[in-house]
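One structure, pasted below without further comment.
Note that this complex is displayed minus one protein chain, with the remaining chains in position.
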Amino acid sequence: MPTAPVITVAFEDVVKGFALDKGMPNQRFTFVPHPIANIPAPTCREYLSGNDPVTGKPIVQEIIGALTGPLTEEEKKTGFIERPIPPRLIGPDTEENLRRLFYANGWTDGLPIVLPTEERIAKMLKGTSRRPDEVVGKMQASSVREFWSYTVEKVAVNAVMAGAKPEHFPVILAIASTGVPSLFTSTTSFARMVVVNGPIRNKIGMNAGIGALGPFNEANAVIGRAWTLLSKNLGNAGSPGSVYMGSHGNNLNYNNMCFPEKEESLPEGWKPFHVQKGFKPEESVVSIFSGHYLIYGDALNNSRCSPPLGQCFYHELIRVLMQDFRSIGPYRTVKATLLLDPTVARRLKEAEGFGTKEKLQQWLKENTFMPVWEYWVSYPKDFQAAKAGVEPLASWLKLPAETIVPISRFDPPKPVEVPGRLLREPISIVVVGGETLPVWYVGNFDYLASASIDKWR
Amino acid sequence: MKKLVNLLLTGVFLVASLSVAFVSHGQEGKMMVLNPLGAPPPIPRVPMAPRLDTLTGKTVYIVDTQFPGTKPFLEEMQKLLSEKFPKVNWVLKDKRGAYFDDDPKLWAEIKEKGQAAIMAIGH
Partner (left out) sequence: MRKKILTSFILTCLVLTMASYANTQTSVVGSPTPAIGNSPLNPAPIGVTLADIIACGSGYDSHQTYDIKITLLEIIRGEEAWKHIKAASLSNEPPKVGLEYILARIGFEFLARGSPGDCSYELNEEEFTAISSEGKEYKTPSVVLLNPKLRGRLSSGDFVEGWATFLVGMDDNKPLLTFGRSIWFRLY
């Protein structure tokens, strides 16, 4: 079927690369000015009546031309497009030149790297019993991009570059085995989070205490960093403008918020995160989350806890924060991850009656509501019904957009299903921190996957 | 003769030693490293579908890929094309779900009732 794709010009490189990935390097694109979302109709017409910003040809003429006119010999070609396999070794050259080369090729995160000599790779490979040529996994920058597969050796190269040590390597391999890239192709600049559970946390000296999410610990830093490097180099996820399109980028991608859960400080009855996901306590596991940002909260500096309002409850403060943050996602199903300092976890258990993480999750689902605008966006048919006068929806039309209506954000009455997947627990809770202040973070992070680290030792 | 031979041998040896020194000096501080890059897979080509000789009398679907806020643009596209090419049937249809979701039912409908398609648009 002859098809004319029409794209905004900001994505010229992306779509041409994508078309090549799919075996259609000669796709007849028509480009229009960017952006076109939410612009008034007269402006839309003006754009459509104008010229393709890339070719200079009239847009309408290009669309018609894309559908008609004979194919060229190039467009009729079959077979395969071979791409050169990169050489295994690079050099010999000086350290300075090699560093410059790595940076110029986009193989780094901009920070200095440890050059991956054969000697360093050999040392790194001692951190696992797996063969260097064993395939660890496959990664794609998003579900529509091509898959690249990678071996243990290739992951070792990127681990060395990140400054990791052999004892960190099984964790990095476990992350790589999930196939989730740390850099996601979206224009909204996704972040990732890595949580490590199990005995390996202490064995390799990870920090779950003061500054756990900050730049204070080697293992926390390099493991997360290795994930970004291997996502760029082995998952083809990091070329800005052609694969990576995050408009701002996300600072969290430098080390993907890699930290261990402070299992030793969990109140009794509160299970470690990996145990909640079906692993045994003695297993070492890495869990991956995806979102954009964290919002900070505490009880000390919270005006809701000040006189004359009197005592406040932590679970209420957390709930209010979860009602406020904006979720991003076409399905409009909201997800959240809470990072609770152990002081907060203890208080929630001992003084506020949440004997388990699951009880808190359930309470939050039942009591965290959504603003009415979010309801209309999530349920457009109800919006039509409201306009047709069906109550109580019709009354809601008169409410200001930010008015909270009694519909759960996290457990809505008509959940939107993702085909082929079970509905998942939308709220994740991880305990971490140095207990210097009752603080928490609430992030729009969605739990994606967990992988055994022990398999990669 | 003996002296000449000695001189010759010494000369050759000197030249060789200098080469080593020169080359070693050149290799000083140089290293080999492993390439961090993965290997892209070969891409099977998908040949383009044959194009139409004319759109007159044909049905062309304009598929709205459902990126938020872009409906007005597609509606204007349909209007403009209908004005300019009134003998073509321009059908604007929403694709199911979000912009990255597949919609086999719509593709089947287009195959059955249409002869060409426009896919648009993001952002």
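Each chain carries a letter (A and B) given by its place in the written order, and its residues are counted from 1.
Just so we're on the same page, a residue touches a chain if its C-beta (ideal position, glycine included) is under 8 Å from a C-beta of that chain, and two chains touch if they have at least 3 such contacts.
Bear in mind that the values here come from a model prediction, so they are computed numbers and not experimental data.
Residue A:449 is the one among A:114, A:404 or A:449 that touches the chain not shown. Taking the complete complex into account, A:186 is the one of A:186, A:302 or A:323 that touches the chain left out. Contact residues of chain A toward the unshown chain are 78-80, 84-85, 87-92, 135, 137-138, 140, 142-143, 147, 149, 177-180, 184, 186, 190, 277-279, 285, 290, 328-331, 418, 420-422, 424, 446, 448-452.
Where chain B meets the chain that is not shown, the touching residues are 2, 5-6, 9, 12-13, 16-17, 19-20, 23-24, 26-27, 30, 32, 41-47, 98, 100-101.
Simple rule for what comes next: only the chains that are shown with their structure count from here on.
Of all the residues in chain A, the ones that touch chain B in their complex are 1-8, 10-11, 20-28, 32, 34-41, 44-45, 47-49, 60, 63-64, 67-71, 75-83, 85-95, 98, 102, 105, 107, 115-118, 121, 142-144, 146-150, 153-154, 157-158, 161, 187, 229-230, 233-236, 330-331, 419.
Listing the residues of chain B that touch chain A in their complex gives 27, 29-55, 60, 66-70, 72-73, 75-77, 79-81, 84-85, 97-101, 110-111, 114-123.
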